[in-house]
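Just one protein chain is left out here, and the rest sit where they should.
Labels run A and B following the written order; every chain starts at residue 1.
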Amino acid sequence: MNGLLQQDLNQETFTINLGPQHPATHGVLRVKLVMDGEYIVEAEPVLGYIHRMHEKMGENRTWAKFLPNCGRMDYLCALSYNHGYVAAIERAAGIEVPERAEYIRVITVELNRISSHLLWFGAFVLDLGGFTPLLYAFDDREQILDLLESVTGSRLTYCYFRFGGVYNDIDDSFITGTREFIKRLRERLPMYDALVTKNIILIKRLKDIGPISKDMARRYGATGPVARGSGINFDVRKHEPYSVYSEFDFDIPVYEEGDSMARYMVRMKEMEQSMRIIEQALDKLPEGDIQPKKAVKMVKPEKGDYYHAVEAARGSFGVRLVSNGTNTAYRLKLRSPTYSNLSLFGEATKGMLLPDALALMGSLDLVIPEIDR
Amino acid sequence: MPEPFRVILFIIFVMAFAGLNAAYLVWCERKGAGHIQRRIGPKEVGPYGLLQPIADGIKLMTKQLFLPKGVDPILFMVAPLMVMVPAIMSFCVIPFSEIFVAREINIGLLMIFAFASVNVLGLLLGSWGSANKYAVIAGARCVSQNVAYEIPMLITTITMVMVTNTMNLNEIVRLQDGWFWHWYVFRLDISLLMPVAFLIFFVCSLAETNRAPFDMAEAESELIAGTYTEYPGMGFGVFFMGEYANIVIGCALTTILFLGGWQSPIPLDFSGFLGVIWGLFWFLLKLYALIFTVIWIRWTYPRTQFYELLNLSWKVLIPFSLFNLILTALQIKIFPWL
Partner (left out) sequence: MSGYFKELISGTKSLFIGLGITGKYFFEPVVTLQYPHEYLEMTPRYRGHIELIPDEETGEPKCVACGMCEKGCPSGCISVKGEKRKGVKGKVLTKYILNFTTCSLCGQCVESCKFDALRFSLDYNLASQRKEDFIYDLIKRLKEKS
């Protein structure tokens, strides 16, 4: 009793539960923080609040039936996940994809990436206390959703790609709409720049805050904008080109600083690069089929172990599938980028102030359902 | 009119003003935020959503005043009043017009500052009393922020008192009689840094009232609702009204010190009842223009980080206000005829 009391008196730190319902965690992430005043002594992300066993679900249904699950992991960049899964199956089963379908995939995925980054941009500034940019970003994002809805039929959890192609063909109204949108976003990005990026308050909050070193990013397996903000020049689209990405001319924005500002800038620049890709793809868009000539019926990949990675908005999304030659997976392992990106949070925030840590968390661009799967 | 009646009438007016003002400032804020963000804002309750504040008020009042486990019941209940009451008290010396003032006292300016510092005590007690870790962090932030910002604000005020030689608010306004370039913000002949002093004072009053971008105590994305995290129903409502009343006080003070209070920008004076209305009109116009700026600022910027806030105070505002003090003193000494 006495000892307990003594311990209590000597305790200079306190524990605080950030989440599972907290405005800054954007979902049901819980972070257990041991704090010394406002300084974080230890941060431990606690996951699993919306675990839905997607990997296990993949093992008890046919390959095709798993398709709608993909969009429900990362609901902000659902098409990348569709792409990753479909491409893995195509690699495993040796399905040829018509060129037009590949182009359509690239166009829609890049649109989806812009929409994801726009949402992140708004939510990130919201984390920093600025409400208005969120709604401006949503205004732009809404245009993308309208475009994608006119093609895929849904606005968020798309299930658009099929083994060997895509589900619907794009039409002229989509192409002109996309071109108009790119024009619109090109005019809006300088506005975001002036309103947010160059704002002294934002610069003060992000510059040199939350540094993630190259080494730390490597050790935790961080990918995507988080790694590129730490100076690691790695983008699956460029370094392990899949689909038709090798035919386009685009840059990978890489920043060496590793602070929150660098991650912010990477994403802002990526939107511009995505627009470049879309424009080139629209220019080069070939005529032809959107599904293979010989319709893909029951997919039965040969026995073996397959892996395919794509660059999703948050990093490298990998699908590893072990097939035993039947119409269901023996094992389906999904490597989601945010899981690795989040795991460095504990080390990176050591000794940091709470608001800075939340700025860092915002700059990681977390999507909780994707972490938990 | 006998003095006691006048005072009672005025107190009723002030309380009604503070309450209604808080309610309709919320409406203005939501409407303003809406249009800045290219949406409409409240529109369903009443025409243009004008009855929305009433509906919100009723909703808050009908909520249970729930005392969470572990709170200090006295501090918890008293804290909102400690924010609200001083704000209402301060209204007593604010001259809405030349004769439209409850009490014209010689130390009006001092009194407002005295009451304004009770505000932070209320926030601190409220956050301490709610026995919530987020609230305690917010309370600690609140105190250091207020301490840091009271210094440049008071230095600027001292400068103004040096210029006017009085702490009587009505007297200060009377000194700015005439054309609008007689307002202190434009009086470069008194101090070259007068517009800067105005900015410093305005920024400090933003920080004092815990408004964005200095809303450390609320910081909804960090501390959930900061001080107000545990407050139910009208406990929160009173805090809220107090906050808005404080904004009005801050903006009124800025108007009086720098923008000529109830003076019209052109020397056009009426006597009698029309004069009161004329003064009231100009005072409220300037006041609400400033309040709109406060709202506008809130919906434009992200929140500052805590140490940046202190840096701004200690590295920018305090040196500048001190420099302004010295410069003004020199200018008054060298050109005493101005």
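Assume a contact is a pair of C-beta atoms (placed from the backbone, for glycine too) under 8 Å apart; a residue touches a chain by one contact, two chains touch by 3 or more.
Computed from a prediction, not measured in an experiment: that's the story for all the values here.
Considering the whole complex, the residue from A:Arg61, A:Lys214 or A:Arg320 that touches the absent chain is A:Arg61.
The omitted chain makes contact with just one of the residues A:Ile114, A:Ala137, A:Cys159 or A:Ala329: A:Cys159. Within the whole complex, the absent chain has one touching residue among B:Arg6, B:Arg39 or B:Arg103, and that is B:Arg39.
Touch with the chain that is not drawn comes from one residue among A:Thr13, A:Asn168, A:Ser243 or A:Thr328, which is A:Asn168. Contact residues of chain A toward the unshown chain are 61, 64-69, 72, 132, 136, 139, 149-154, 157, 159, 162, 167-168, 191, 194-196, 198-201. The chain not shown here touches chain B at positions 32, 34-40, 43, 296-297, 299-301, 315-316.
Basically, only the chains that are shown with their structure count from here on.
Residue ranges of chain A in contact with chain B, taken from their complex: 14, 16, 22-24, 37-38, 125-132, 135-136, 139, 195-196, 199, 201-202, 204-205, 209, 353-356, 358-359. By the touch rule above, chain B contacts chain A in their complex via residues 33, 36-39, 133-134, 137, 140-141, 212-213, 215, 219-222, 224, 299-308.
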